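All protein chains but one are shown at their positions in the complex.
Per-chain residue numbering starts at 1, and chain names A, B and C are given in the order in which the chains are listed.
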Amino acid sequence: MLRQDPFAFAAVVVLVLFALLAVLGPTLLGDIATSMNLRARNAPPFELERGFWYLLGADALGRPILARVILATRTTLLIAGAAVLLSMVVGSVLGLIAGYRGGFLGDAILRLTDIVMSFPSLLLALVVLYVFDPAITNVIIVLAITRVPIYLRTVRAEVMEIRSRMFVTSARVTGAGPVRLIGKHILPMVFPTIVTIMTLDFAFVMLAEASLSFLGLGVQAPNVTWGVMVAEGRNYLSSAWWLSFWPGLAIALVTMSLNLVSNWVRMVIDPVQRWRLEGKGEK
Amino acid sequence: MNDTLLKVSDLSVEFRNGSTVNKAVSGVSWDIRRGETLAILGESGSGKSVSASAIMGLIDSPPGRITSGRAEFDGMDLLHLDDAERRRINGPRIAMIFQDPLAHLNPVYPIGWQVAESMRLHGVSPEEARRHTLELLERVGIRNAKARLKDYPHQFSGGQRQRIMIAMAIALKPDLLIADEPTTALDVTVQAQILDLLTELRRETGMAVLLITHDLGVVAQTADRVVVMKDGQVVERGDVREVFGAPAHPYTRQLLDAVPGKSRFRQPEAAGERLLEGRGVAKFYPISAGWFGRPVETLKALDGVDFDLHKGETLGIVGESGSGKSTLARTVLGLTRPTSGEIRWRGRNVAQMSAAELFEMRRNLQVVFQDPTASLNPRMSVAEIIAEPWAIHKGFLPRAQWKDRTVELLENVGLRAEHAERHPHQFSGGQRQRIAIARALALQPEVILCDEAVSALDVSVQAQVIDLLRKLQTQYALSYIFIAHDLPLVRDFADRILVMKQGKVVEEGTAQEIFERPREPYTMELIAASPDAVPRSESRWRSAQ
Amino acid sequence: QDTALTIALPAEPANIDGCNTTVTGIGVIVKENIVETLTTISPEDGSIQPRLATEWEDIGDGKYRVSLREGVTFHDGTPFDAEAVAFSIERLQSQEISCLDRTKIAGIEITTDIIDEHTIEIGAAPAQVLMPTLFSFIGVVSPNTPTDALSRSPVGTGPFAFEAWNADGVHVARYDGYWGEAPQVSEATYVFRGESALRAAMVEIGEADIAHDIAPQDAVNPDIDIPFLNGETTRMRIVMLPPLDDIRVREALNLAFDREALLGTILSDRAQIATQFILPNINGHNPDLEPWPYDPARAQQLLDEARADGVPVDREIRLVGRIGFFPNQEEVLQAIQQMWAAVGFSVRLEMMESADWLRLVNRPYPADREAMLIQEQHDNNNGDAAFTMRFRYHTDGQQSEMNNAEVDRLIDTAEQSVGEERTLAFQEANRIIADEVIPAVPMYHMVSYMRVGSSISYEPNVLSLIQLELADITFN
Partner (left out) sequence: MARHFAKRALWSAISLFALVVAVFFMSRMTGSPADLYLPLDAPTEMRVQFEHLHGFDRPVYEQFFSFLGDLLRFDFGMSLRQGLPAIDLVLQALPTTLLLAFYSITIALVVAVVTGALAAWRPNSIFDRIATVLSLIGASLPNFWVAIIGVIVFAVTLRWVPTSGTGSVAQWVLPIAVLALRPAGLIVQVARSSMISVLSSAYVKTARAKGAPSRRILFVHALRNGMLPVITVAGDQAAGIINGAVIVETIFGFPGVGKLMIDSINYRDFAVIQAGVMVTAIAIFLMNVLIDLAYLGLDPRTREEMV
């Protein structure tokens, strides 16, 4: 079925490629990505005389961007993936509870998100920075906390609507407990929205992480992420666009691939939509 | 023939589902003349709704595909219209009443708006549309129509929704009205009212009606000609009286034989253990004036209902649409809390049960809801849907047997093993209802609550299902609460009957008492309004030929 | 001719009070434009010039008799006199508001004695050798200025009067009653834009006339982008704990750092390699000190020697940078980190938020502070080394890592002397620090760029980062 959607197929290929880079990249690269060469400072892309690694140009310290993008893959995907998953799980669970149970607990949860939504994230980051040691896990936690409300609120809203549908009632009458009602009947209906938000949040989290790095909370040199690379390129936007362009492109590519794959998955798991993928092959 | 309004020839529709192709309609031809009523009778799942959808241009394509045929209407081929032409036809020239009224009404718009829209779309002014909407709703028998214009679909009973759909369809006085089971959800008095209305419109405007139904009584009383379908094909056609009088095809004969209302009354045996009882059950809905207004009025959906259900008996509940039958069912199931009164299961008040007791009750009290489409999870396959009760009540049936048992249940309700892997949206209305029945049977409960459980089935399948229910009843001493408006059916199947009107029980008795010696005028009215499956030329609903 | 200017600054100041004139963002707007000081420091040689004070005389006992300029009025019409000076000095020292200029006279109590309308005696306890320099920190504001709050609408005697401060920025207009020569600029608007590239663009397309402090990579047009030594010096302070307590290791750090390599690449080629923490125009700067040569081989050798002696040179050393000192800062640090790695140091770079960083640099130091390098930046634009030396190098200096009796003695002596003696003592202290103690890795005297629109001319100088006199601007 995957091959019937060339876009989704391409997206999977891209994701697999990035996954491979994340696993193998840092070992394969050695110090290519970290050794500077001030003579190649801001070297433009597509000039091959400096060698293959300089294909995408060099950064302000003359380090090859291609190598750095590869080097950054692992940390980037690790942080963004963990933060997105964490916020999704926490947000969805709380949203399910708030939407399904309603009542006092639901209200309490909802107001808690109001608090999180209005709490300045910079302040949160600083508190973490002061109270704990800077560690990647802290970055993930800060990022996750700030993203929880979006999942929570969407999930809650959808659950409230789905909860009142007849087939849920019908399962309830058969004796289904909350776990089954949620897991079998409600979650699958909310899932598409969650996935859509997740894939979109991926990009956001990657960029937000950069601002924490600048506070001293995130990754520190020589370790690097795409977000940090984009942010470092900021000062050179008018003179050397490629510094932030390539890592930005990587972020966009991953986001887009995730989204295409998730669109595809959503169609596959939705029996009403599945034909869209099936019909194609025969034409 | 000059007065042929629509001529369908060699229509074939198929659905693709992965690698399998499902021929829903194959090579069907018929025609309908101006002003006449053509009935399409047929087995549930025989392609009646699909052929109607094809004419309306509503087949989702893909997965559906019209593989052959023409539908000539006014010199046009309805199967090959462009969007603009289609819009000019749909609504003012050909209108449709859908089979499943809840799903087909938009949940977020007030019903008044939805009815008016069908006029506004075709150039009627807002005030005119508003005025006419009110008139239409009154005409289809929505009580207190003016106040309810701003209500939403979920606030209406099944029959009321059906009537709203009808109001919407006849708003523009179309040349052809395609009515897909228009009266299935209606009680006989309202059914009579609706049929009167359609007749009247037909006289006024010369509207032709394509009536898709399995209610032989309705066909007998209203149709001029009839087309009988089975397995996607037309098996018989002709004048109603001829077909009903001398059916040629075995299927038609089978249908006519299966017409209920002819068997002997059931004689209630000595009352067994009392399983369920209701005492003074009442449910009031506030009708508020606006978002912030105080409730101005209360709608008494149930108003002090008492009932008992004993082991092994069938309690029939009849009554006009909106009389509170479904509300009573929901209350019994513990889905809505009664405003006052109580429901007891084996002497325990349902409202005060512990979770474990409730779970035990639910194991033994299953339900088939009125609205089959909505009650099936669209993402689950039929196999999953039917197996769900076993997954919930672990230990009832070992997993290894699920598959066989599912197939068995499907066959019991007249479906086939291959249907297990399909999803609800791939079925006809009647088929979905049977899936719901199969699910209710899965646990072999003590009580099954059937809210119009067989109303969407053709009489032969209906008879098959009823037979099954009866068999189970004798085997396991099952009890049923059987909500229906099809009086002959209730007459055949119920031991005792409650007659409801406006939230109150107006009469109660054994089937025989109710049907042979009705005391209340309302009951008499109901019985009288029930159409007879023998076509008579003097039927007030038939068009004057 | 339209002689209104728009000046784009990097950040909006919190206030523009006349007692905060030494603060970067505020001084640029206020100092000598709106509020004038008693004396000013010449950007060329650091000498003290008269401004509102015309003459001053040391009358002993820490007191100076100061003659004030006559015929001067404040923008609100109040005449400028000894009262006003006394008022301003009192307000500067008030406990009710935190005047930042007071840090320049910290630990000193200043008293005033009005002699007549245009003569005042100003005393300091303890007595100050650099009294005329201190006068340059005293901005004189109208006696109508509130004494319990910092002002956002300063009233002074300068050539420009404050007009308004709103969402568009700060507006000033030429003051017709100014005592001196009327400037060419008729009015000026200060706007605040955080993005260097955007400030530069504003001048390019004529939305602004001066873009202050733009990053080297945005300074692409030599005709309008003018580099200037901005008075800031940057270095890395060494916390002298093992292994950095070994002088060979500190030497190695200095030798392994190729200072030339960063010039003209990451940093402007106009930046100067620093030998000490003060600029050459400051009294006490030692011109004989040589920059560290780049000699990685020697560095390696020193390290090996130290290692052989059991110094834990392979221990990881933190290099702590504070966010936001200068453009491209993190790149500079990364580059240096790499150079050190090349000779065998293991240095971990950490960029810190200000408050976090401050915990490491100010006494009392945290007990668990380990050996580390702390990047610092310092500007002494007050003409004399005194504003640097005790604080950083004396045993009881608040940010000192040193404990050297000779340096302590030299600083004590210098602070009490004048003239050549003072200069020599400071110079000698700086020599010892640079050659014998090596408490730091000196880096650069920094350069800023100012983009000046082609319709005007302005020559930026060492003070331009904190003081930009509109009166110096002329039209082409």
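Rule of thumb we're sticking to: contacts are C-beta pairs under 8 Å (C-beta built on N, C-alpha and C of every residue); 3 or more make two chains touch, one makes a residue touch a chain.
Just so you know, these numbers come straight off a predicted model, no measurement behind them.
> What are the shown chains that the omitted chain is in contact with?
By the stated touch criterion, the chain not on view contacts A, B, C.
> Check the options A:D31, A:E47 or A:D107 and report the residue that touches the missing chain.
Only one listed residue reaches the unshown chain, and that is A:D107.
> Tell me which residue among C:T147, C:Q398 or C:Q416 touches the hidden chain in the full complex.
Result: among the candidates, C:Q398 touches the missing chain.
> For chain B, which residues lie in contact with the unshown chain of the complex?
Per the touch rule, chain B residues meeting the hidden chain are 53, 56-58, 60, 83, 86-92, 95-96, 98, 100, 103-110, 117-118, 121-122, 152, 154, 165, 168, 286, 288, 291-292, 373, 425.
> Given the full complex, what residues of chain A touch the hidden partner chain?
Touch with the absent chain occurs at residues 5, 7, 102, 107, 110-112, 114-115, 117-124, 126-127, 129-131, 149-150, 153-154, 157-158, 160-161, 164, 192-193, 196-197, 199-200, 203-204, 207, 210, 230-231, 234, 237-238, 244, 248, 251-252, 255-256, 259-260, 263, 266-267, 270, 272-273, 276.
> In the complete complex, which positions of chain C touch the hidden chain?
Counting only chain C, the missing chain is touched by 12, 14-15, 22-23, 95-98, 100, 102-103, 106-107, 149-150, 152, 167-169, 191-195, 197-198, 201-202, 204-205, 207, 353-356, 358-359, 361-363, 378, 387, 391, 398-399.
Rule of thumb we're sticking to: only the chains that are shown with their structure count from here on.
> Answer with line, ring, star, complete or other to describe the graph linking chains that touch.
Per interface graph, the chains form a line.
> So, comparing each chain's Cα centre against the centre of all protein Cα atoms, which one is closest?
It is chain A that sits nearest the middle.
> At what distance in angstrom does the C-alpha mean of chain C lie from that of chain B?
Chain centroid spacing, chain B to chain C, equals 87 Å.
> Just the number, please: Cα centre separation of chain A and chain B in whole Å.
Here chain A and chain B have centroids separated by 48 Å.
> Going by the contact rule already set, what residues in chain A reach two or more other chains?
none
> Show which residues of chain C lie in contact with chain A when the two form their complex.
These residues of chain C touch chain A: 196-197, 200-201, 215, 217-218, 220, 261-262, 265-266, 323, 327-328, 330-331, 333-335, 337-338, 348-353, 355-356.
> Quick check: in the complex, which residue numbers of chain A touch chain C?
Chain A reaches chain C through residues 34-36, 38, 41, 60-61, 126, 129-130, 134, 213-216, 220-222, 232, 235-240.
> Residues of chain A touching chain B in their complex?
Counting only chain A, the residues touching chain B are 165-167, 169-177, 180, 184-185, 188-189, 269-272, 275-276, 278-279.
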